Structures are given as structure tokens and as C-alpha cells.
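Below is one structure, written out as C-alpha cells; the observations come after it.
With one protein chain removed, the remaining protein chains of the complex are shown where they sit.
Let's look at chain A:
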């Protein structure tokens, strides 16, 4: 009797709040630790002076300078940047047009099919994309080194570039463009003076994410690249197979910081108004299938 009175009293004092879930905060904190601690450990180890990775002897930038002076790594980094920049330019240009078509074209026949096709690289497992691309290039006898990589990367960068642009077009809505039409602006002029300037944040975010996707790709480059066109992740994979070394830690930390910084910049530019849009800008894959 007393206990029921007590609970009743407590209920009165604190009104029901479904947002309050004891334990969930700590659980989420642990999960965040699970996601980020391994990365932190890598970064810390990369500054270790000792040749034996797990014995800490002091802070040092020695391994970073070793990596920076390694000719093979520099060449691989150059290939990665070249492929990344070219694939970003191609995929962003394609993505701008496609985003406009999907977002401003109304409902047209075959829209759903075209959309699934463009989103296809997000759901096909990487290994399948990698070997089918390899088979394709070899069956048509297409062996042009860097160009093969640029083409392969462009394909899977298009959806990553398109989704932030599409989200941006959706947020700006058509009111400004309609106002331009009311003032007798031609379609081209409306695009150049209204739509394009408003699209810029989306385009920037899309281009950065396309570049990060290209820079991060391992498996497809691994299958498609030939002797002279080893990208940085493919080269680093080769180093990892030989064992854990301070050089691997250093180059991995560099790649990690570049990807994370670029992705954060993309999130900040796209400045989503609501959290739902943040989720979609953050993981295109999540929106692609919902």
C-alpha cells in the first residue's frame, strides 16, 4: 500500500516524459567510444617514436617525415589526387544535371527506373562492382591507366555527389524560380541568376563528398589499377599486408585526418536546417533505400 502511494506520489512530482530513458545515454556513449577509440589509438600510435609500434617511448614526427620522403608513397598520393579530382569534376557535373532533372522535372515516365539506376552503385557490394568493372574493361580491351580509374570512380561518385545537391534543391523550393518566371526571365537566365547561385552549397558539399569517396576507395582501385597507377589506399594495403609498421600508422593517420576533415567541411557547408536532412546529407545510402 505504501509503495503504491509512493509511486503515485512520484508520478505526480515528475510528469511522464518519454524522452527520458535511463541507461540509453551511457549505452550510446559506449557505442561512440567503440566508433572513435580505435581511430584515436591509431592517431596516438602514429606519433610514437619507437620502431616497435606498441612500446611507447616518446612523441615524434619522425614517421611522418619518413612517409613524406618515400617516393612510392608520393607517387601513389599523386595518382589518388589526380583520379580524385578528375572523378570529382566529372561526377559533380553529371550530378548537377541529374539532380535538376529529378528535382525540377516533375514526374516523368521512367523516373523511378532512372533513379534506381543512378543509385545502383550504393547497393551493389563493392567486390561485385570491382570485378564487373575489371571484366568490362578487359573484355572491350580498354587499358588506359588512369583513365580506367577515373571512369570507374566517376560511376560510384555520382550518387554521392547528387544527393546533397538534390537535397539542397528540395530545400530552396521553386518560389524564387517562379518569381523569376513571373518577371519574364528566360529559363537559362533563371538558372544562371537564381537556381545556380542558390545551389552552390549543395554543389560544394556534393563535390567534397565525391572526392572523399574517391580518395577512400580501395577495392575497386585495387582491381582496376595497373602497375603504374597504384592509388594511395592500394599502396597502403600492400604495406599493411607486410605487417604493422610505424610508417603504416603515419600514412593511415594522414588519410584519416584528410577524409574526416573534408567530410566535416561538407556537413558544415550543406548546413542542414533539420536533423532529418542532416542524416540524409551525412549518409546518402540511408536515403537511397528509404
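To be clear about the criterion, a residue touches a chain if its C-beta (ideal position, glycine included) is under 8 Å from a C-beta of that chain, and two chains touch if they have at least 3 such contacts; residues count from 1.
The rule is short, and it goes like this: contacts and distances are computed from a predicted model.
Trainee: Which listed name, "ABC transporter permease", "Amidohydrolase", "NADH-quinone oxidoreductase subunit H" or "Sarcosine oxidase subunit gamma family protein", is the one UniProt assigns to the chain that has been left out?
Mentor: "ABC transporter permease"
Trainee: Given the contact definition stated above, which residue among A:88, A:154 or A:230 touches the chain not shown here?
Mentor: A:154
Trainee: Could you please point out the chain A residues that touch the chain left off the display?
Mentor: Output for chain A: 16, 18-21, 24-25, 27-28, 31-32, 34-36, 38-39, 41-42, 45, 52-54, 90, 93-95, 97-98, 100-102, 104-106, 108, 114, 117-118, 120-121, 123-129, 131-136, 138-139, 151-152, 154-156, 158, 162, 174, 187, 209, 212-213, 215-216, 218-219, 223, 233, 236-237, 240, 244, 248-249, 252, 255-256, 259-260, 262-264, 267, 272, 274-276, 278-280, 282-283, 285-287, 289-290.
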